[in-house]
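Excluded from the complex is one protein chain; the other protein chains are retained at their positions.
After this line comes chain A, so read on.
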């Protein structure tokens, strides 16, 4: 594998919807999937100073077609986003979809075939089509969401035999981490509280986040003495896979994201482009790790490919997002990347170093817990946040030392380790 891009590639525009619920969230309520997606696409096209007719190709990702009921999404969306008569494809890499789309766009452009590619991700994990209606929706039960989502997981042997994402992605990884670094279960629990508190703080400063309430405010609202008392509550924060609790996990969301990927010299003067310097993609079926649950070979390879292509070192990274459907897994990935010293993630969280104003800022939009998770749209929301931080446009949650290099890692179920490296152009 040569692992090189023959052209410099820019992300010329980014867009993202509010993450929430098409039946309840004020900014989304009443919209169709088409309109929610169009809002994200319009923001990205406006940002790039283009219209849908300026792009050569459209890569649209949607993972859970059961709830969207929009296969062939390219043509079903084209009149809503202005991209009729373009090239296009519906694809998915589950929760890595939009960033895999950015990598495919970079390859299409670097090969000399296309100049400008629109990448779109959309997902509804909270609501589904009601009774074949063209516009009415209804809530999805948690069990149905996971039954459908887990169709992306080994259907021959793992799901039929009791596989559970929370056990595999949280509980076992947590225990492996505690064993490897000699961390007591109570210290682990306190550390996870600090991580959640940080992510919720970030969510509270992010107008597009699914949850915008801090953990402290939630504790006050529910009558707890303090946030840690809420954290230890079996009612509001039960163990979902001991020793991991509910608030160390993903929250589901409906949402859409988009980005415009171009040859670097075509990134318009009206936009503030960043360079897509490199990427790495590596997948693995279950089990995702061998004896040591904290070390994922697929992530090692994805990260190494991205660093090699982009020519950066871990010490260059000024902002990092790792996939944090499970907070402990996301921290293991940050340690694997070299952003956090091995075994020190919980100490970093306690010391505030992972906050937007700390020296190792991570997931400043709130991550999968606070920003929320709309499977195929989420990687794009992570890239949206990275670009926003690199532009110095993140408002209250702006990282004081504007990052020159940002790395976005995502896990596409189950399991595509995907790493993007962004730099100034």
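Throughout what follows, a contact is a pair of C-beta atoms (placed from the backbone, for glycine too) under 8 Å apart; a residue touches a chain by one contact, two chains touch by 3 or more; residues count from 1.
Basically, contacts and distances are computed from a predicted model.
J.: When one chain of this assembly is omitted, its UniProt record names it as which of these: "Conserved protein associated with acetyl-CoA C-acyltransferase", "ABC transporter substrate-binding protein", "ferredoxin--NADP(+) reductase" or "Membrane protein"?
T.: "Conserved protein associated with acetyl-CoA C-acyltransferase"
J.: Give the residue, chosen from A:134, A:162, A:182 or A:207, that touches the chain omitted from the document.
T.: Looking across A:134, A:162, A:182 or A:207, the contact with the absent chain belongs to A:162.
J.: Out of A:29, A:79 or A:179, which is the one that touches the chain we can't see?
T.: A:179
J.: Write down which of A:89, A:107 or A:240 is the residue touching the left-out chain.
T.: Result: among the candidates, A:240 touches the missing chain.
J.: Quickly run down the residues of chain A that touch the omitted chain.
T.: Per the touch rule, chain A residues meeting the hidden chain are 142-143, 146-147, 150, 156-168, 170-172, 174-176, 178-179, 185, 239-244, 285-287, 289-291, 293.
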